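Here the structure is laid out as structure tokens; the discussion comes afterwards.
Only one protein chain is missing; all other protein chains are in place.
On to subunit A.
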Amino acid sequence: MRGHDRINNCLPDELMVEIFKRLDSKSTRDACSLVCKRWLGLERLTRTTLRVGASGASELFFKLLSRRFTNVKNVHVDERLSISVPVRLGRRHLNDQFADAALLFLRSHDETERSNVADVVESYSLSDGGLAVLGEGFPNLEKLSLIWCSHISNAGLRSLAESCMSLKSLDLQGCYVGDQGLAAVGECCKQLEELNLRFCEGLTDKGLVELTARCGRSLKSLGIAACAKITDASLEAVSSHCQYLETLSLDSEFMHDSGLLAVARGCHFLKVLKLHCVNVTDETLRTVGRCCLSLEELALNSFRRFTDMGLHSVGNGCKSLKSLTLTDCNFLTDSGLGIVATGCKQLTHLEVNGCHGIGTVGLESVGKSCSNLTELALLYCQRIGARALLEIGRGCKFLQALHLVDCSNIGDEAIISIAKGCINLRRLHIRRCYQIGDKAIVAVGRHCKALTDLSLRFCDRVGDRGLIAIGKGCNLTDLNVSGCHQIGDSGIIAIARGCPQLRSLDVSVLQKLGDMVMAKLGEGCPLLREIIISHCRHITDAGLSHLVKNCSMLETCHMVYCHGITSAGVATVISSCPNIKKVLVEKSKVSERTRRRAGSVISYLCVDL
């Protein structure tokens, strides 16, 4: 492109930064940073978040990052993600190399810097020294996540706390830090609002008690999981020092009632309570119902000792409750759910997962009383029958999302009543409900005009007729019909014609589909980002090439066990899709040339056949 570089001559730095702040996508920002030196420098000022994997984060690494990205407020280090560090610059797939800001510095044009870093990359884990440098480099850090960083200890945490006194959010999931480190955080970070200590097995009561004593007043959110040495004593300290606590997430078999009772009584602003504690009893729930009157979200998982009495209390007391999740609570029955339904009229989210005592009657009460319900999930609920959904269809006009898994008693009638009544439905996910067939899906297509996300996995009575109705009536963005083996070309072609906004499609295991479908998808769905065609025997390279000719935005493609696809097809996908991020295919189908072009993007099927 020819032309006069007016933009650089007219606009001063601060206005260029204003403009860069309004660039919405990361890839555009990355592209802008490469245009010229000035844009590189200015664009860096707009970066506020850094994500780092297990790439050998050494002290030099963070020094470089802090020099280049001076406005970063949020650092996220996740050592579960290993990023291959390319030491040798070569002709790889260029899009990926700049995908991570953490790798950007390796492309520096100062060769001495580059060679130094290449040498230092031996340990793949953040060390205490690295953490200290991170703290020094980003003294205004507000949010820090250190996920499964196994080599950091008290010393590192202390030096970090001393440098970053404005820290608001700290996530130490999986880090083996000790009480002294936590105490240091309490001493220095007086603005700490969010603390996550999931799987921090080195912590005992001492550390948490000291932290809450020192910075408890600002703490709003606390998460604890699998910490064997943290007991009720810590929770008692939380209740006396963390008056403004709003969120508590607890996953522990070592807690009993006394700690939670104290929290329920002491933390009056509690809004979110998530408990996975097998030894806690009804007494706690009764106190929650009496004292936590601002409670909006309650999640109870695997309680052996809760009964309906606890839920009665919640239903009578927590009038602001908006979200209730019950997982594997086998002693809860319809009566308990009924009282919550009638008492908590503001309920918008309800999830019942594997609670074998809850059946149709409980759900009927929900349908009758909870007119504000927007999301309903019924997972592994064999006892829930059609009548329950009839009531839901009648009463919950604002329902936007419905998830049903393994509900074998639910059939066409129930879904038809949902379709007719819940006209605002946007997301419908049904899995392994073998009684649901075309009649139900045709009704959905006819009535649910707002539907964008449909999933009918392994509902093997659904066929082409249902999909044709969906294609006519709904403008889908996501469709998953994996395992509905009656579906053939005509059903999917109807979708291709009727859903031009389709972004994600999963047709795996459908044996009847052929190349015509791929061609029509290419024509009709140019915005497609994700396609899963595994186990589709009749799709060949020709079909693939028709698809990628037009679907240039494709990012994900799963095509294992596709006997008609060869390495030529795989190569075509890689070369035609500039945004491709993940390809799942058999190793034997990836030629040497394709591997060189796009190695980091391809995942291989693990089983060697």
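Here is the rule we use: a residue touches a chain if its C-beta (ideal position, glycine included) is under 8 Å from a C-beta of that chain, and two chains touch if they have at least 3 such contacts; residues count from 1.
We take it that contacts and distances are computed from a predicted model.
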Please identify the absent chain by the protein name in its UniProt record; candidates are "AP complex subunit sigma", "AP-1 complex subunit gamma", "Protein TIFY" or "SKP1-like protein 1A isoform X1". "SKP1-like protein 1A isoform X1"
Missing-chain contact, candidates A:A31, A:L81, A:V278 or A:A299, resolves to A:A31
Give me the subunit A residues in contact with the hidden chain, please. 1-8, 10-11, 14-15, 18-25, 28, 31-32, 34-37, 39, 89, 91, 94, 97-98, 107, 109, 111
